[in-house]
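In this view, the complex is presented without one of its protein chains, the others remaining in place.
Entry: chain A
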Amino acid sequence: MSSTVLQLDRISKTFQLGGGRELTAVDRVSFEVEENAICVLLGPSGCGKSTVLRMIAGLETPTGGEITLGRHPVTGPGRDRGMVFQAYTSFDWLTVRRNVEFGMKINGVPAGERRERAEHFIRLVGLSKFLDAYPSQLSGGMRQRVAIARTLANGPELLLMDEPFGALDAETRWQMQELMADVAEQAKTGMVIVTHDIEEAIFLADKIVFLSAHPGRVKEEIVPAFKAGGRIRPKEELVQTPGYAELERKIMRLMREEGQHE
């Protein structure tokens, strides 16, 4: 039995622009994320995906509706919701190891356990050789993996990622997708991932929430039923599974419809 970790109940966000003008970026968005499940947010540019994610993280306050994590309403940022940003966020003054230990350190995890967990997650993202390197010595993709390891090592209940693999090369991107699938299955971590990549969305998602633009609303919730609740690996097999091509076409059609409104 899977239970709900995150619930969005008619969330809205209206930004106050200068000169008394307003912009409703997100309009009464509702969806749920189950334990161990990956929820992918898809939609045209500017439809409010990042805003939704930031509200879940507590970095932005909704102007309407309620977000509940477990049994508690979200009122601000906290370690129970880890976030990986699209821009690089490595702490340049700390080595890879210390970057990954940062969250655990400020939360009072004892040194021994900290070290062990950090090494485990650094190995998981394939950076064991760079434990004591500084971020400035790493490539962009490697820095992003440091950020992912740092977030995972902190043990969040929910992992939020805003186009985390956008800047990675195809090979690394593919590895990271596999990694996220592993993490979702092993750890009891729910995930909300924003992406533009349809293949990535179908591979990772237990549920795809498709948003329409201006204002951002849930246009459709898609459960890739052909995956039968699991993840089909390797990816080349996924794309040949009956049902994949159909779903891909459907999402492309949704994208095109929304794009034309602009």
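Please note the rule applied: contacts are C-beta pairs under 8 Å (C-beta built on N, C-alpha and C of every residue); 3 or more make two chains touch, one makes a residue touch a chain; residues count from 1.
Here is the rule we go by: contacts and distances are computed from a predicted model.
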- Message: I want to check something: the complex is missing a chain, and I'd like its UniProt protein name from "Nitrite reductase/ring-hydroxylating ferredoxin subunit", "Formate dehydrogenase subunit beta", "Putative Electron transfer flavoprotein subunit alpha" or "Taurine transport system permease protein tauC".
- Response: "Taurine transport system permease protein tauC"
- Residue among A:I11, A:L42 or A:M83 touching the omitted chain: A:M83
- Which residues does chain A use to touch the chain missing from this display? 57-59, 77-79, 81-83, 85, 87-89, 91-93, 102-103, 106-107, 134-137, 147, 150-151, 154, 160
